[in-house]
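Some notes on the structure that comes next.
Every protein chain but one is kept in place in this view of the complex.
Just so it is clear, A and B label the chains in written order, and each chain counts residues from 1 on its own.
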Amino acid sequence: MTFYERMMNLDRRWVYLVIGLVVVVTAIWSFAVPLYVTPEVRSVYDFVESLVPGEILMIGVDYDPAALAELHPMSYAITRQCFAKDVKLLLCCLHQNGPGMVEQVVAQVAEEYGKVNGVDYVYLGYKPYPGITILAMGQNFRIPFPEDYYGTPLDSLPMARTLTNFDNVKAIINISAGSGTEYWINYANGRYNAKLAIGVTGVMTADYYPFLQSGQIFGLIGGMKGAAEYEYLAEKGGYITREKGQLWASKSMPIQTTTHIVIILFIVIGNVGYFMSKRKK
Amino acid sequence: MRRTLPIAVVAGVGFFMLIQYFIPREEFETLYEWALDWTMVIGCFAMALGLYSLTNMMVTKVRRKAEGWGYSLVALVGLFFMIFVGIVPHYQDSLKYGTLFMDIFEYIYIPIQAAMFSLLAFYIASAAYRAFRARTVLATILLVSAIIIMLRLVPLGPLSAVNQWMVNFILTVPNMAAKRAFWLGVGLGATATALKIMLGIERGYMGRD
Partner (left out) sequence: MGTAELIWNGVAAFLVMSIYSFLYKDNPFYKFAEHLVVGVSAGYFAMILYYNAFLPKLINPLRAGQYWYIIPGILGLLMWARFSQKWQWLSRPTLGFVIGSGAGVAIPLYLQNYVIRQVHATMLPIGFTSWPLITNVLIIIMVFCALAYFFFSKQHKGAFGAAATFGIWTLMVGFGAGFGMTVMGRVALLAERVVFLRDYFAQLWGALF
């Protein structure tokens, strides 16, 4: 077997070992990574920044722990920015294993800012059939959510008394790892003209540029890089601080850099080996 | 009757939900809200179907002492323990942050689920090395586009600005155009499928007699 053929038939566990070593070494000896903030992320940040105390922003959180790395930092950064500005939050979760993720974010951040459930934020909880739930919310939040996540009737919550449907929220930011985003675009924005921005995983980001260009969404936070860009802006705005460990996505960006370099090298080596072994034949 | 009634229900409910979109009258809005409400109640039972299926499969495996039944027992213990801690100490307050129920979610479910999906990073690196070949013109175009996008996470000094411009161009022009064609296809295909379902041409959901 020639060198190139041996290279092509390498046990995949050697590849895993190289990736593992690169990630661990970068995690231990980290470095700063320069960030370029894209217009689509900046438009979401600027919109939240433009909200005044008392206005209500809705966050639709539709992800489970599988997408934690990319989407949880977005949820934390946006929630911290809103609570710091005394913007009220209306949250819901339409992913079956996601309600705990929202509870984790809202309980921790509300405690940091002294925010009270029912007064400063309302967490509606989960319902099955996301498309139907969004359509029902567009008519009246009480149809799908007569009670909040904790079992409290919606009408007994001071903040919810001013809420009927999407017309009462300034915008919706949907942070999603699956088909939930399509439902929000189709139903919330499509039928009820709700102002909508989305935060999605890296896998999904490229798919939603047509909706950004058509104006159906006003902002797009894409993957971990998008989350890191948002954290960068939020840090500049004084809403999150590095010292408190609140820049979650940014901590992982150096690993992204080194791993991407290694994967590009793998692609190049793989192709060199392929063409060299083809030439030998 | 066993097949005609469901088809009639699909057609009736489907056409009502279709036409109510165009008729802004209060009676239609009320019926529309009822239909949405009922669908959500039915959805609760539908979701429970999946849970029952999974539990039944695990119980059967343990009862028959099939290969790997010990692991199914672990899954069943996990399932029933979560239900127990979700009901017994605090009832609905178990859903609040800081309870044992949420601690298990945070320190057992989240780490395992996140770790399982993080294995994909290794698999994509292995796939990039073993399978990603510039064999044809089309594969080369895909490869070049992918590498330009991947390089946006690598500091390239003075070339970073050029790379960012190229990434922005790729995402907002050819990628956007390609995905627009894709969404147009999805929209037309979904509309055609929905019409076929409502007209009773598509009947796969009924299963066999």
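Just so we're on the same page, contacts are C-beta pairs under 8 Å (C-beta built on N, C-alpha and C of every residue); 3 or more make two chains touch, one makes a residue touch a chain.
These figures come from a predicted structure and were not determined experimentally.
Visitor: Which parts of subunit B face the unshown chain closely enough to count as touching?
Guide: Against the missing chain, subunit B presents residues 2-3, 5-18, 21-22, 35-49, 51-52, 54-55, 58, 68, 71-72, 74-83, 86-87, 92, 94-95, 101, 103-124, 128, 138-139, 141-150, 153, 169-188, 190-191, 193-195, 197-198, 205-207, 209.
Visitor: In the whole complex, what residues of subunit A lie against the chain that is missing from view?
Guide: 13, 16, 19-20, 23-24, 27-28, 66, 68-70, 96-97, 99-100, 125-129, 131-132, 135, 144-147, 149, 151, 185-187, 189-191, 201-203, 205-207, 210, 213-216, 222-225, 248-249, 251-252, 255-256, 259-260, 263
The definition used in the following text is that only the chains that are shown with their structure count from here on.
Visitor: If you look only at subunit A, which of its residues touch subunit B in the complex?
Guide: For this pair, the touching residues of subunit A are 8, 10, 12, 15-16, 18-20, 33-34, 36, 38, 64-69, 96-97, 99-101, 103-104, 107-108, 127-129, 132-133, 135-136, 139-140, 143-144, 149-151, 191, 206-210, 213, 225, 253, 256-257, 259-264, 266-267, 269-271, 274.
Visitor: Residue numbers of subunit B touching subunit A in their complex, please.
Guide: 21, 29, 32-33, 36-37, 39-40, 43-44, 46-47, 92-93, 95-98, 102, 105-106, 109-111, 113-114, 116-118, 121-122, 124-126, 128-130, 132-135, 143, 147, 150-155, 160, 164, 168, 171-172, 175-176, 179-180, 182-183
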